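Next up is a structure, given as structure tokens.
One protein chain omitted, others in place.
Coming up: chain A.
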Amino acid sequence: MRLDLGNMKVEIIEIGLPLSMTANATAAGGCCTRSQRCPNE
């Protein structure tokens, strides 16, 4: 997502979540550092 700040362009690839969470570590497993898998869309 591109933002035009006048004299420069910034692209936000991911904004992240400051102090909240979504379900991107899901019970469906694979959320972890063990397998580096995360069905998180």
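Assorted remarks:
Here is the rule we go by: a contact is a pair of C-beta atoms (placed from the backbone, for glycine too) under 8 Å apart; a residue touches a chain by one contact, two chains touch by 3 or more; residues count from 1.
The rule is simple: contacts and distances are computed from a predicted model.
Chosen from "ABC transporter ATP-binding protein", "Radical SAM protein", "succinate dehydrogenase" or "Cytochrome D1 domain-containing protein", the protein name that UniProt gives for the omitted chain reads "Radical SAM protein". Taking the whole complex into account, chain A touches the unshown chain at residues 1, 3, 5-41.
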